[in-house]
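Before we start, here is the structure in question, set down as structure tokens.
A single protein chain has been removed from this complex, and every other one stays in its place.
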Amino acid sequence: MSEFWLFAAGLALVACAYGLGRARALASAGGDIRALHSLPGHYGWAAVQATLGAALAVLLLARLAGWSGPAVAVAMGVAALAGLGWSLHRGTARFRARNAVERGVMGFLILASTIAIATTAGIVLSMLFETRNFFALYDWRDFFFSATWAPQFQGDSQLGILPLLWGTLYISLIALAFAVPVGLLAAIYLSEYAGRRMRAVVKPALEVLAGIPTIVYGLFALITVGPLLRDWFAQPLGLGTSASSVMTAGLVMGVMLIPFVSSLSDDIISQVPRALHDGASALGATRSETIRQVILPAALPGIVGAVLLAASRAIGETMIVVLGAGAAARLSLNPFEAMTTITVKIVSQLTGDSDFAAPETLVAFALGLTLFVITLALNVLALVIVRRYREQYE
Amino acid sequence: MTPHPSLFTRDPRTARRRAAEARFRGFGLAAVLIGVAALLMLLTSVLSSGLGAFRQTHVHIPVALEASVLDPAGTRDPEVMRKVTTLSYAKVIEAALKQAVADAGIAIDGLTDAEIAAMLSKEAPAQLRAKVLADPDLVGRTIDASLLANGRIDGYLKGRVTMDSAQLDRNVTPGQLLLADAMVAGGMMSKDFNFAFLTAGDASDLRPEAAGLGVAIIGSAYMMLIVLGLALPLGVATSIWLEEFAPKNRWTDLIEVNIANLAAVPSIVFGVLGLAIFINFAGLPQSAPIVGGLVLVLMTLPTVIIATRASLKAVPQGIRDAALGVGASRMQAVFHHVLPLAAPGILTGAIIGLAQALGETAPLLLIGMVAFVREFPAAPPEGFFDPASALPAQIYNWTQRSDPAFVERASGAIIVLLVFLLVMNAAAILLRRRFERRW
Amino acid sequence: MNDMRMPQAQTGATLSKITARSVQVHYGDTHAIRDVSVDIPDRTVTAFIGPSGCGKSTFLRCLNRMNDTIATCRVAGEIRLDGEDIHDPRVDPVQLRARVGMVFQKPNPFPKSIRDNVAYGPKLHGLAASRAELDEIVEKSLRRAALWTEIKDRLHAPGTGLSGGQQQRLCIARAIATAPEVLLMDEPCSALDPIATAQIEELIDELREHFSVVIVTHSMQQAARVSQRTAFFHLGELVEYGETDAIFTNPVDPRTENYITGRIG
Amino acid sequence: MNDMRMPQAQTGATLSKITARSVQVHYGDTHAIRDVSVDIPDRTVTAFIGPSGCGKSTFLRCLNRMNDTIATCRVAGEIRLDGEDIHDPRVDPVQLRARVGMVFQKPNPFPKSIRDNVAYGPKLHGLAASRAELDEIVEKSLRRAALWTEIKDRLHAPGTGLSGGQQQRLCIARAIATAPEVLLMDEPCSALDPIATAQIEELIDELREHFSVVIVTHSMQQAARVSQRTAFFHLGELVEYGETDAIFTNPVDPRTENYITGRIG
Partner (left out) sequence: ARDQVQVAGSSTVLPYAAIVAEIFGENTDFPTPVIESGGSSAGLKKFCEGVGDNTIDIANASRRIKDSEVEACASAGVTDIIEVRFGYDGIVFASDINGEAFAFTPEDWYRALAAQVVVDGELVANPATTWDQVNPDLPAQPIMAFIPGTKHGTREVFDLNVIERGCKDSGAEEELAALVGDDTGKTCTALRTDGRAVEIDGDYTETLSRIASDKDGIGVFGLSFYENNASKLQVATMNGVSPSTETIASGEYPVSRPLFFYVKKAHIDAIPGLKDYAEFFVADDIAGPGGPLAEYGLVPDPELARAQAAVADEVTLD
């Protein structure tokens, strides 16, 4: 409970700081806000920032020094009060409070951005170390160029990434080939053709697709879609008798990805200024021509972002692949055969039963790092393409 | 000049273009329908197999609470009575059930005492014990108890277990099913709304009928609080910096690509990272919502950032110019004008990101939240550090259980998760509709 | 009172290209156009004048049904192009707009290259059989819109990176590239210098040989220079409509006179 | 040649409010402003004239550093406001823009209500101590921009739903609501009828009592009517700058003369 009270006390102090900062500035200006450099609220926030900043600095220091306990809380309180006192001292009418507050906000924005970088660094580092261990035990040439994936408990496994890589690309491709057209067309329909009411219902409804746990999709693939595809397509076409297939997983995953494409694209398309619409319609363009030739190019960067997000999800998905496409690593062109993906094997090797210092487990990290590098390359490619295109069009 | 063709007749080119237009529109509608149809299909299958979990079979019988068995010391002190285990309560209940069956004049051939006792859940003694310990004065009296029936009996009432399957089943006999029929007819057994499904903790394979989502719901709620409180502000802040303030150079390109790439990192890798950073390095506890929440924050950030950036990009430059022109700072232009216009996209990012975070299991696997947890975490903020489960972890867990009764419960849990998702997103969806107003 | 129909005889040789009858336009609760009836003759330049906010743009947008795209806008009344009701369900607004082109008050170039901006319409309507022909149309349109010399070296630069006046001329080039029968121009010279204005006025005069042009302008001088007929709008009503000379020299309605002499706005 | 500095004496009682020295502007590879030096006196209306695309808007946007927002735009040279270099790192562009207001060539109201559009600036700078005071500022600004009577019943309607000319006046109202020391107006009357134009010109004249106004216009008459000093731009160069009367009656440079008499564009 003491934590709760500390928290409450902190909040109260912050509220005080705001009020005092504001009041102090107003008083120094004789109550006339026109005499202030910034708005009264800015002075309040500047005081809050100084108070919080001092307290957090002490906390950080304590963390680094490894101190803990009530002494730290007291020190934080003292620092906060000192910060408040200082900010009140400087918070006169001439003080550039807005600039100070904006510097603080900017600091927060930059700090937030570094979290993404830190995460990347963390991921790379956490995988790099184990990957090195893996390559100490297993020849990198076999890993990158072998077409066989066959881990064994007795050791002496064959851990070639190629069949997994192929499965990943194949399944993602099918999923995207389904989700991107469907999602994009749905987005276009919702933003350009559908009535307000339909849109208000359908858009959130489609978003539910993104929230259904993937296990449901997996079972749907396993029990419904798989046998359906086998009985209606694979067997009549003589393409095999497997119920689990790349096609099954790809299609079901495609369904899951629809909202990623549709909802984000819909927002971007809706944001395109009306004047562009009018310009095209006045030239006698039909709605679809306007959309395809004017709106979509203008909205392209956002749409590419949405598609990349969908692709990322496709690459990162496990459950649907396990249940829909099976666990067999295989290199084949036949879309009605069972295959599997890198992500699935990362999960299964990481949570599997082999000894955690064995190459069979460590390979998960090498797979993860390789996947990271590949997706990085794909993202760079996407960025370059979008840039080229933008240069042309803007 | 050639006379102009009539407006009422379509020239062939326009007719062709109109056909293309109709096709395009048709495709759009078809796409929407495909999405909606898939959703309906999935929902129907989830609802049809999961709604049963919200009703549970109970046995209603009078139970005589023997003082000699339940409070041998006679102190009526809960601390002392705690020594009496569920085994003793089980005996009391068995006796009561046999008595009730006999009183009702039900006689089924070849039904052993053990089989009659097995009509009740193994949770029943624990239920009774909790009740008695909460109110020791009940000891010595006869109370009307409503006790959980065994999962197979419940399955029989729900149509999952049949006479035929009972023949083959090691855990239930046809005789028990006949008794169940008789008890239902005699008003001693009925299906009631299953509050415990939403409030109780998990249960083992021996008593699927008692398994509930209470701990998982709280765990998920705690994690979503953390995700909402951190991922949204951090994601929006990052996007604003990158899109509105950062210099456009190699470094920011690198950051941009990096963030897009983070979205493609398999979620389990975030679990690896979370384990390394939050548990091993920062020393946070295992199985705790705080760690789960933080991992999910890292996982959701890219989604929020990508959506937000796309929307910020789409805001016309004229708006920013207008604000700067009246002397707003760039910060003010962004917060007063650009953000509100980009809000729909940001909210979409939040909706999709939260959906993803709420439904994700894999990273939780590595930080100990895919677990059997029966104790409820405390209220926040302490509760963030207590062991808890999460809805997707519970679903994942239940789908692996061997008892078929868990299939229904897993689907029920999915329904709860979807309702949770809708409730959580309702505010965002409504807000987005407001911001979507085109001026 | 708002009825400005022309007996056929009165218009001389020219026929009515567009006839509007009791047109009413509402934006939500705002009554923007009140019962306007007007005949716009063929091969003539018609000027719409009137104080800012009187409904000129709104009425202009009725003529090619551009108001369809504004959700809150409701149009009532009858508008005929060559005698055919443009609100008839059989009418395809796309075909209508191909025949009735428009230059908007605010220049709205597409975020594409200058060339693509102009080529867009001709491509849409299949007006060019080959790339060379298309290039020719683009050049000719840009020349006629008095923009060619300035931007002939930047054809592939984005149209949104032009100056205000250049954008306006780009939009004119874009509109004439599809060779519409009627061209609606909403203050096409507002951002142009006198020379460019003169060139556009020349273009309008040239267009008149084959087509009808309706131009909204705030410049009385411009109306007098380019138009044969002038309509004066005030507070959503069509106050007076007739031969330009007559309107400017001998207005019937006192409001017209007040406006022309600069007394009401 | 592009140097149009004024010896202090020449400007009479007024001081230079803004002094620009060898300003160069590039958009990527386009050289839009070539070595322009100019002194803009205080409490004076200065008109920028010149053919479309000559760089008037570009130069105007330099004066309150609005070009900072265009990624491809590079500005070189020195610009001083009251003797202080506006590119000095110590200068807060926000403060600069609060002092040097701007009306853009294309009206760009915020997608908010009319009232909020006008109230935004005063709120930002804390010019109103109370809501009533704010309402007063809004009303006064709208009145001065000659918009009040038209929209006083629709103060809460969206600013984007106004007619072109109304939007333009709204933007003027928005700009003057913050009472800037220098007001840059890029063709502020392009979409206005003569009466509204006259009212805005009156406003400009009124503003001159306390502030400097720089106005870009295509109308020679308007320049002659409202401005005391005129600068003529051509192809990115400042060709001639001086007393308005002198420029119009007795231009030095042949290009100026050609432009004024309508021979180059």
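Residue numbering begins at 1 within each chain, and the chains themselves are lettered A, B, C and D in the order written.
One rule holds for everything that comes next: a residue touches a chain if its C-beta (ideal position, glycine included) is under 8 Å from a C-beta of that chain, and two chains touch if they have at least 3 such contacts.
Just so we're clear, the structure is a prediction, and the values are computed from it rather than from any experiment.
*Asks:* Taking the full complex into account, find the residue in B:N397, B:S411 or B:N425 that is in contact with the omitted chain.
*Replies:* Hidden-chain contact among the options goes to B:N397.
*Asks:* For the chain left out of this view, which of B:T75, B:Q286 or B:Q317 touches it?
*Replies:* Of the candidates B:T75, B:Q286 or B:Q317, B:Q286 is in touch with the missing chain.
*Asks:* Looking at the full complex, which residue from A:S172, A:S242, A:T286 or A:S312 touches the chain that isn't shown here?
*Replies:* A:S242
*Asks:* Could you tell which one of A:L26, A:V58, A:A100 or A:L219 touches the chain left off the display?
*Replies:* Only one of A:L26, A:V58, A:A100 or A:L219 touches the chain omitted from view, namely A:L219.
*Asks:* Can you say which of A:S87, A:S312, A:Q349 or A:T370 touches the chain missing from this structure?
*Replies:* Only one listed residue reaches the unshown chain, and that is A:Q349.
*Asks:* For chain A, enumerate the residues touching the unshown chain of the complex.
*Replies:* Against the left-out chain, chain A lists 150-154, 156, 219, 222-223, 226-227, 240-244, 322-323, 326-328, 330, 337-338, 340, 344, 348-358, 360-361.
*Asks:* Go through chain B and note every residue touching the omitted chain.
*Replies:* 82, 85-87, 126, 129, 161, 164-166, 168-171, 201-207, 279-280, 283-287, 365-366, 368-375, 387, 397, 399-404, 407
Just so it is clear, only the chains that are shown with their structure count from here on.
*Asks:* Considering only mean CA positions as chain centres, point out the chain farthest from chain D.
*Replies:* Greatest centre separation from chain D goes to chain B.
*Asks:* Per the definition at the top, count C-beta pairs in contact and tell me whether A-D or B-C has more.
*Replies:* Of the two interfaces, A-D and B-C, more C-beta pairs touch across B-C.
*Asks:* Just the number, please: Cα centre separation of chain A and chain D in whole Å.
*Replies:* It comes to 45 Å between the two C-alpha centres.
*Asks:* If you average the CA atoms of chain B and of chain C, how many Å lie between those two points?
*Replies:* Between these chains, centre-to-centre, one finds 60 Å.
*Asks:* Roughly how many whole angstrom separate the Cα centroids of chain A and chain C?
*Replies:* So the centre of chain A lies 49 Å away from the centre of chain C.
*Asks:* In chain D, which residues are in touch with two or more of the other chains?
*Replies:* Chain D, residues with two or more chain partners: 94, 106, 124, 161.
*Asks:* Going through chain A residue by residue, note those that touch at least 2 other chains and give them in order.
*Replies:* Those would be 98, 273-274, 286, 289.
*Asks:* Which of line, ring, star, complete or other matches the graph of chains that touch?
*Replies:* Looks like everything touches everything, fully connected.
*Asks:* Using the touch definition up top, name the residues of chain A that touch chain B in the complex.
*Replies:* Within the complex, chain A touches chain B at residues 3-4, 7, 98, 102, 105-106, 108-113, 115-117, 119-120, 122-123, 126-127, 181-186, 188-190, 192-194, 200, 202, 204-217, 219-220, 224, 255, 258-260, 262-264, 266-268, 270-274, 286-289, 291-292, 299, 301-302, 305-306, 308-309, 311-313, 315-316, 318-319, 342-343, 346-347, 350-351, 368, 371-372, 375-376, 378-380, 382-383.
*Asks:* Could you please specify the touching residues of chain D with respect to chain A in the complex?
*Replies:* My answer: residues 92, 94, 124, 126-127, 129.
*Asks:* Please name which positions on chain C make contact with chain B in the complex.
*Replies:* Those in contact with chain B are residues 81-82, 84, 86, 88, 90-92, 94-96, 98-99, 125-126, 181, 210.
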